[in-house]
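A single protein chain has been omitted; all remaining protein chains appear in their positions.
Naming follows writing order (A, B and C), and every chain is counted from residue 1.
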Amino acid sequence: MAGAFKALIVTVRQVALDHVELIVEHERLRDATPGQFAHILTPGTLRRPVSFSRIDGGLGRAGLLVQVVGPGTAWIAARQVGETLDMLAPLGRGFAPPDPDRPWALVGGGVGIPPLFSAWERWGWRHRAPAHVILGARKAALVLMDADFRQQAIEPLVTTEDGSRGIMGTVVDPLRQWLSRNPDGQVMACGPNGMLARVSALTEGIAGPVQLALEQRMGCGIGACLACVVPSVPVGPDGPGYRRVCTEGPVFQREELAWSWI
Amino acid sequence: MAGAFKALIVTVRQVALDHVELIVEHERLRDATPGQFAHILTPGTLRRPVSFSRIDGGLGRAGLLVQVVGPGTAWIAARQVGETLDMLAPLGRGFAPPDPDRPWALVGGGVGIPPLFSAWERWGWRHRAPAHVILGARKAALVLMDADFRQQAIEPLVTTEDGSRGIMGTVVDPLRQWLSRNPDGQVMACGPNGMLARVSALTEGIAGPVQLALEQRMGCGIGACLACVVPSVPVGPDGPGYRRVCTEGPVFQREELAWSWI
Amino acid sequence: MDLTVHLPRNLILKNPIIAASGTFGFGPEYARFVDIDRLGGVSVKGISPEPWRGNPPPRVWETPSGLLNSIGLQNPGLSAFLAEDAPFLRTLDTVVIANIIGHTVEEYAAVAQALDREPAIDAFEVNISCPNIKAGGITFGHDPDAAYQVMRRVRQATDKPVMVKVSPNMAEPWTVAEAVVEAGADMISAINTVIGMAIDLKRRQPALGGVTGGLSGPAIKPIALRIVYEIARRVRVPVIGMGGIQSPEDVLEFLLAGAEAVMVGTITFQWPDRMEGIIEALPNVLARYGFQSLKEAVGAAQRPALADEEGLAP
Partner (left out) sequence: MDLTVHLPRNLILKNPIIAASGTFGFGPEYARFVDIDRLGGVSVKGISPEPWRGNPPPRVWETPSGLLNSIGLQNPGLSAFLAEDAPFLRTLDTVVIANIIGHTVEEYAAVAQALDREPAIDAFEVNISCPNIKAGGITFGHDPDAAYQVMRRVRQATDKPVMVKVSPNMAEPWTVAEAVVEAGADMISAINTVIGMAIDLKRRQPALGGVTGGLSGPAIKPIALRIVYEIARRVRVPVIGMGGIQSPEDVLEFLLAGAEAVMVGTITFQWPDRMEGIIEALPNVLARYGFQSLKEAVGAAQRPALADEEGLAP
């Protein structure tokens, strides 16, 4: 049985205020895909889902970039090199590989950025059409992984709500501009629901696929409990259908989701 | 307000298999009396009551000799020098000082021994009549504090149930013999309920006071919740009265208790 | 921030934190450890006309995030209370609530009547979740009609503010709340403990001398919040919430669910001064969640209508 396993923590690094990235290692992480996640044991009643911020399939290493928002993430962020994290992984449906010949926008907000970085790391080098990375944050101190993108040979466009770094505002305006220039483009996005709703609305009708990675509170993480659902098509007279983020997501095609209900 | 306080752990020492004695220090321990106890915060929902195994009023130091029987005592026994224990103390009614001119028997079983040692330490040196210490244990490895008594100038009589040390059997036979020689004696005893019931029966009618220190599961530890009661006189047609171990005890006069109900 | 709570019949609390009945004795026990006058109020241990013996020990047992107790409402009875405890309570500068218990409607009324004249007592909490031997083991608290009768007689016996304490051990506790409000209750307090049990594996017996016991502590907080929420949307009188409160955030959950004040019990055994700590922290925590006043938080999470819950299954 491929049950839970203990991944060794090989690196811990503070990446921003209240944000820590851990690199963990285990052979079962070898075939992790960008957009997939690990379901991590913490002292609470439930495990905590965290996306992969980077994946080195060869070494079986993956990154977990965690924002401390409560007891579970605080506990994860306090782990030390040499300790292990008990996890179920890799879980969920990750991003489908981008078409290398179509313009590609990667749009991330807050801790939605890490899965996009892992997508760029995996597929950026073989991408032939232009690519554009838009990263949003509340303020300069909270911009995540921009240096990582730069290291992987792309200059991300940064937006901050207070204008303390990059363009003042959200990722929405730069994306609108990009879409008007690239109506044949494809989009990957991850971030708060409000942001994803805007991305979904803006991208209606574009030619390429739009992949959105969602969050939802989870129970089992493996498809058994139906806790982690999001409203999705078809929408009937009495409401939407529900799909599981843990197995049918976290990455959905925009057409699958019922945004008016989310 | 004299609320809970944090006593500094100044010594930790393993005294027998699964038995650890900690010495803690705080000025509020200065007027602790033998037979009283500390109500100690552990990770559980309730504090844990532990008697004082020794008291140095001058230094404000007290001993806590703990047998590991569950999560709370395991946690206490795992503390290190330099850490603190959060406690309400000293609590309860301790032993009344013995009459120095009356033969005195101290009878202890298992973790009932520590409070008797603190009584001997406090009052032994000024005792003029003969004194006799009887210590019971299941087996040799579990005999507690016999060396401490020896250091305080008295040779305890040791009984073990398997005969692996001292006399084979329980404290009951030696006590019976002592009582037949000392019908004018006084007795202090602490140990399992079964042992105390025998002590109570044996000492019926002796001239001196018989003080028994009891245990009971506790809530508040300070007399407010009525959790820690033991059956006591008067016994009515519908049952006994109930007294609180935490405030009316832990030390009771044998006449106060309703042994047929305990 | 002003933490004063105005309750019916001019009952005014300095702040919304009240010591819960049965966990705070009759007051003097904790006086060494807590500055009682800083509390919003104290609900004393249940009082019956005659002394009650209570249940055989053990009377407490730990459970995950919870505490089982089977005290069995041991108390010295009305005359002993008046002689020994009332004098101390008269010296307190906080609201003192008499928690009253009885086997019959008349017993409740007798305690209320006697304490109506006692200046130490500012209000009553009628505890109707104790066994009613006369009615064959069905408790008053599970029968709206019986609860109504109790409250009606208590109302005749006193003009002081009266709250009725509701049991969680039934399908629809609000039916009892509605009945006692109809009978003149000024407030509802909720919840009493949830019936539970533990097995002592070593002795191969029920762990508690009383076989079953009442579960309290954080384990029951979700149960308590739901009952407070349901009662608050159905009755027009203030609700005093309780069950598992440990922190100012827990207090906020109860306020948002609809409680105007709260009672704090089990946590006091671990941290005698926690209630004071909560009172101190409350203004900041209210502000952190964007509330300008205590009042603003009360019921802030109530959904508008009852209708939208129909058809939802747990």
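Throughout what follows, a residue touches a chain if its C-beta (ideal position, glycine included) is under 8 Å from a C-beta of that chain, and two chains touch if they have at least 3 such contacts.
Everything quoted here is computed from the prediction, not taken from an experiment.
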For the chain not depicted, the shown chains it touches: A, C
Of C:21, C:43 or C:69, the residue in touch with the unshown chain: C:69
Option touching the unshown chain, where A:29, A:88 or A:158 are the choices: A:88
Option from A:9, A:196 or A:230 whose C-beta touches the chain left out: A:230
Those residues of subunit A which, in the complete complex, touch the missing chain: 1-4, 41, 44-47, 88, 216-231, 236, 238-239, 241-242, 247, 261
Those residues of subunit C which, in the complete complex, touch the missing chain: 55, 63-66, 68-73, 130-131, 133, 137, 142, 169-171, 193-202, 204-206, 210-215, 217-223, 225-226, 229, 244, 249, 252-253, 256-257, 289, 300-301, 303, 308-314
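Keep in mind that, in the parts below, only the chains that are shown with their structure count from here on.
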Touching subunit A and also subunit B, the following chains: none
Most distant chain from subunit C by Cα centroid: A
Centre distance in Å when subunit A and subunit B are each reduced to the mean of their C-alpha atoms: 61
Centre distance in Å when subunit A and subunit C are each reduced to the mean of their C-alpha atoms: 47
Residue list for subunit C, restricted to those that touch at least two other chains: none
Residues of subunit A engaged with two or more neighbouring chains: none
